[in-house]
Each structure stands twice: as C-alpha cells, then as structure tokens.
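Removed: one protein chain of the complex. Kept in place: all other protein chains.
Our next item is subunit A:
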Amino acid sequence: MKGGSAMARTIRIQAEPFDVAGETAALTRGRADIGAVVSFMGFCRDEGGRLTALELEHYPGMAEAEIARIAERAESRWPLLGLTVIHRFGRLSLGEEIVLVLAASAHRTAAFEAASFLMDYLKTQAPFWKREHLKDGTVGAWVEAKEADDRAVERWG
C-alpha cells in the first residue's frame, strides 16, 4: 500500500452467502480517496415458475485465476481504487445471491463502467456452469449460454 491510494483487490469463490454491507465497509475502511463504489449483485431467479434452485458448478483454481485476469484488465482500463468479486457455487435457492461485484474509484463513471465490464466478462469467461433444479424434485437441464451475453462483451472491444 502506498499512501492509501493502492488498489485493493478481493476475489473469493465460496459456497457461503456474502454480506454486501460488510464487504463494502471492508473495501472502503480507512480510505479517504474513494468517492464512488458501484455494487452489483446477481440473484437466483425463477424461470416461469419451474424452478426451486440453481446449482452452480465451477472449475476450482481456474475460476479464481480467470476472475483475477478479468480484474487486471478492468484495473488497466479504469482508475480503480478497489475491486471485490465474490462468486458462489453449489445449490442456491430462489432469491439467494449468486455473485457480488464492487468497483471503487474516485468518481462514479469509472466505477459504473468497471462493474459493468466485470459482470459481462464474468458471465462469459469465468468457468461456472448453472443447472436447474425443478419444482417436481428432479434435476433439469444445464442453462444454455446466451448470445446476448456474448454481444455484451463485444461492446468493450
């Protein structure tokens, strides 16, 4: 850390829930240089009343490494002061949180853009796979990747 303006990066892959207020406090504590934190949370959402849960499989080791590479790209593109990415795995019930991205900067534009960039790349590059658990108690299909997510990444050039 140099003069309180160092980049603080936290990346965690975990089964447990996370606490957005606690993570934000940890990111900003003792920092007088951070003027903006944008947070994004992704939640486990029903699809037409069919689901009870989503199950997330991941590639241990590569998931952390890939998210770190995405974070490095964001840090080289925007003047960020802090980044937190937490991605859960395992069986997540409807309404539970799946992913948290916090992007901190002196000003809001960098924080908004970096959070959006991180989520676009997380969805298409981080090695996680969702499968559906259905209301009738059976395990349903693997969720298919969406073309819209690939297009979302392309806009970053």
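In this text, a residue touches a chain if its C-beta (ideal position, glycine included) is under 8 Å from a C-beta of that chain, and two chains touch if they have at least 3 such contacts; residues count from 1.
By definition in this document, contacts and distances are computed from a predicted model.
J.: I notice the complex is incomplete. Of the names "Aminomethyltransferase", "Sugar ABC transporter ATP-binding protein", "Acyl-CoA/acyl-ACP dehydrogenase" or "Molybdopterin converting factor subunit 1", which is the UniProt protein name for the chain that's not shown?
T.: Its UniProt record gives the name "Molybdopterin converting factor subunit 1".
J.: Which of A:37, A:74, A:102 or A:119 sits in contact with the chain that's absent?
T.: Residue touching the chain left out of view: A:119.
J.: When the complex is taken as a whole, what residues of subunit A touch the one chain not shown?
T.: Residue positions of subunit A that touch the missing chain: 42, 56-59, 61-62, 65-66, 87, 98-99, 119, 122-131, 142-145.
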